[in-house]
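What follows is a structure written as structure tokens; I'll ask about it next.
Only one protein chain is missing from this complex, and each of the others stays in its spot.
Order as written gives the chain letters A, B and C; numbering starts at 1 within each chain.
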Amino acid sequence: MSRRLAAGASAAALLALVRPAHAQTDFYNTDAGRPLTIEDAYPVERRALELQAAPLRLERALGGTYRWGIEPEMALGILPRTQVEVGLPLVYVDRGTSRTAGAAGVDVSVLHTLNVETLTVPALALSAGALLPAGPLGPDHAYGTLKAVATKTFSNARLHLNAQAAFGPGLSLASEGPVSGPVGGNTLELSRWLAGAAIDRTFPLRSLLVAVEAFARAPVVRGEEVEWNAGLGTRWQAAPRWTLDAGAGRHLTGDDRGWYVTAGAAFSVGLPWRAR
Amino acid sequence: MSRRLAAGASAAALLALVRPAHAQTDFYNTDAGRPLTIEDAYPVERRALELQAAPLRLERALGGTYRWGIEPEMALGILPRTQVEVGLPLVYVDRGTSRTAGAAGVDVSVLHTLNVETLTVPALALSAGALLPAGPLGPDHAYGTLKAVATKTFSNARLHLNAQAAFGPGLSLASEGPVSGPVGGNTLELSRWLAGAAIDRTFPLRSLLVAVEAFARAPVVRGEEVEWNAGLGTRWQAAPRWTLDAGAGRHLTGDDRGWYVTAGAAFSVGLPWRAR
Amino acid sequence: MRRSLAIAALLLAPFLAPAALPAQWARVHEQFYLQAPHNWVFRDQYQAADRLFNAFDYGHAILYETLWTRPDAPAALLEQKEYDFLTRKVLVKPPRVPLEEAAIEPKYAQLAPEAKQMFEWAHILHRQLYDVLADERLDAAGKDREVARLLAYYRTRPDLAFSARPKSMKLMQEQPYSLAFRRAYPKFNGLIWAYHWLQVGLYEPLVVARSQPERQAGVRATVARFWQMLADPPRSFPHQMPMTPAVAPAFSARYPEAAIVFDNLHSMHDVISDILANDAVPRSRKRAEILLAAARFRDDTSYVMSRDAWLAMAGHMGIENMGGPAVNFLPGLPAPTVTYGAVMTHDDRTGAMTGFSYGQAVGGGHAGHAAPADSAAKPAARTSAPDPHAGHHAPAPAPTPAPTPAPKPPAKAPDPHAGHKP
Partner (left out) sequence: MRRSLAIAALLLAPFLAPAALPAQWARVHEQFYLQAPHNWVFRDQYQAADRLFNAFDYGHAILYETLWTRPDAPAALLEQKEYDFLTRKVLVKPPRVPLEEAAIEPKYAQLAPEAKQMFEWAHILHRQLYDVLADERLDAAGKDREVARLLAYYRTRPDLAFSARPKSMKLMQEQPYSLAFRRAYPKFNGLIWAYHWLQVGLYEPLVVARSQPERQAGVRATVARFWQMLADPPRSFPHQMPMTPAVAPAFSARYPEAAIVFDNLHSMHDVISDILANDAVPRSRKRAEILLAAARFRDDTSYVMSRDAWLAMAGHMGIENMGGPAVNFLPGLPAPTVTYGAVMTHDDRTGAMTGFSYGQAVGGGHAGHAAPADSAAKPAARTSAPDPHAGHHAPAPAPTPAPTPAPKPPAKAPDPHAGHKP
């Protein structure tokens, strides 16, 4: 594989599959990528440990390239309204004639919710994350992201706003010029910025949530235009400890209007505790 | 698309996706393709009408070609131990640079079970089917198949044997020589012959069945060797009227060891009846 | 080619019959239940009760499979191991959907597929009748019409349908093989009878209730009664086969044909248990005896009784020996002694009542400890406990709604006042 191709594949995998992973068991607490890119402002509960057991993702991008990903993650509610999270995305890129597989970095993040929603104030959260070099498809350098999230609940729906910016030496990837094509899907980290909104509606007696989103992002790759995306997804509380999610999305702009589908299952337990 | 490529794509879709569709709601009555190629000897119940609601199939063959299929089917228990079935496979072939979509023929079949299993005699069934020309990915001519099925139940498992042969003018396809590559997956109809066995085990309190299979087939395409395949699958009774199934399989021989995954849901109702 | 033949021989080997058994060719076929708007209504509206019936499927099937495949096993296999599994696991967490019995009793199903399908066809009738009687969209006439349709559909399979003529208990209890099961497996036999009690008993609250809330409450009460039978086995189990006209008299009076079919069904369950459990019937004869009994349960001539005789027999067997009636055993709720939502005032230091700030005591009789008009319907404990409401009246007396006396009070209610400072 040529060096350029390798770089392209690596970046593509990276862009497609690695997201700040604020996994939450509760079907009502959406999480970036589970199922939508745009998430809500709430962390996992304090003292909860959540495991993303089988988070699958299939994406089709330009040229019939199929990418498969499995993204084990764990999130921990370490402090009131605060979670830390670690993810290890594993990626398999199938370009037909060539295939690549491996880890695509290590993802760590912390999310802190400032307040609980009241009649006058939406819930607000701040998140900071880093993608660290690891694995054959991981980045060469560490990247950082900062993100602000707001959630406002109406009687019949919730509205979520996300705004995010990236920084770090990894942005020098852009100096290599455009990769072989635009990358599809749920690409957050290596956007110069990302902003979007999601609306979800809950069917509380069924413990089911359905959501739609639209967001814009500026890819770091030089020469790319602002890219618009749309997605829809659902989360369902299958059992008290188990949440299932599924989603799909598509690019609305650019030459290649790629799509992706996701499916996942999260399991949660509490931390051990003993009275002092 | 060149004529040869078109023929190849058509044959590939055909081979991959069209099977005699003996759909049965009951999780205990396996059906060709739902989830395995090798099926059991029982038809749907008399007076039952069964609809395959969302039978999906994704297959990867040589060169990174992904094929997606949706195969609506309906089966009717018209007589004691006898069903007729009609299926309309819809196929989307994604060769990366080119994509083809459309119907891949009309599939009709009848299956008759000769007897119910007793301590000394296994259940035996005969099936006759035809694949009729229809749609852009359908065959040019009608093809026929004949099949014999036997099922023997042990205390902890069941064993199913299938043997099948094809006939019809469609076999002249072989005279065009090998298509661009061997076709993957659950390819029954256009084998000169097919023979195999499946073993399944039931978890009756969960209304769950898991099964494995191995079968050999002789592709009609001249010059192909006998091809060995293996698969595994599961069926689950999700509700009295709903059965879900999922399966996966792989070629064990040949240059291209392609794989496939399937997922489906079947719904059943009874025919209207009034006392005379 | 030689390799292919070898493979073929290998694959076919399991299909070769054991030489000792004669070849059997059976052609009985399965049939879908009657399609109707009331399909699965009972499952939808009475989930917990419906799931118990799924669990019962398992109990019946594992019984036959064990009796047939483990003839030399100690009685404890059924009486302890399977019994505990059934009552502590399967009934407690019953399956979500009706089970595939052939997967639980594969060898029994091969032994007598014709008899197995008779049970299945009758179980479908059982289930569909619950659906009709549970469907609040149907009025009484609609229910009668749908029950008649179900019975007509049931009759379309004369090769499977039980006779609608009552059968004498002689067919069940006085055959050469009779009683082997109840003697060797009294707990499991009692469990099966408790199953049959609920399977016919549950029709009764569905039939006698006058409203949807009464039907919902009645079904829960009947199910609770079934669980009560499991508390001290076999003493607490029915001592006789529960007869539908005794356990569910209103249902039996309204749908006698269905009641007779179910009594015949439940009789044949016991007969097959006896044939399988009785060593005096050689294994080579068991299929023939089962098919003979099955034919007698289908025909309208063997061992028949009149309907009047059937009713008399059920009465003489004694409802008290069958687990008791399926309705009207739960006492009424206690009659309140204050108006709805009345506010009593209390001394914060002692908790003692000091008066009413809203509402009042019900019935002037409370004032002087005299029995009110409905005192006979009061919990017994009330009459011997000091009445803390005596002598208190609301500051501004409101109209006093007289509570309807509860029809069936508990014989004895625990007295929460005992041990508390008055």
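Assume a residue touches a chain if its C-beta (ideal position, glycine included) is under 8 Å from a C-beta of that chain, and two chains touch if they have at least 3 such contacts.
What you see is a predicted model, and the numbers here were worked out from it, not measured in a lab.
Across the complete structure, the visible chains that the omitted chain touches are A, C.
Along subunit C, the points of touch with the absent chain fall at residues 44-48, 87-88, 92-93, 168-170, 173-174, 178-179, 182-183, 186, 189-190, 211-214, 216-217, 220-221, 223-225, 227-236, 238-240, 245-246, 249, 303, 305-306, 308-321, 323-325, 328-331, 333-353, 357-358, 378-379, 382, 388-389, 403-404, 408-414, 416-417, 420-422.
Residue positions on subunit A in contact with the hidden chain: 26-28, 45-48, 77, 80-81, 114-122, 150, 152-155, 158-159, 161, 195, 197, 202, 204-207, 237-241, 268-275, in rising order.
One rule holds in what follows: only the chains that are shown with their structure count from here on.
Taken as a contact graph, the chains are arranged in an open line, each linked only to its neighbours along the path. Separating the centre of subunit A from that of subunit B, both taken as means of CA atoms, is a distance of 38 Å. Averaging Cα coordinates per chain places subunit A and subunit C 52 Å apart.
Chain geometry summary: the mean Cα position of subunit B and that of subunit C are 43 Å apart. Not a single residue in subunit B touches at least two other chains. Looking at subunit C, no residue sits in touch with two or more other chains.
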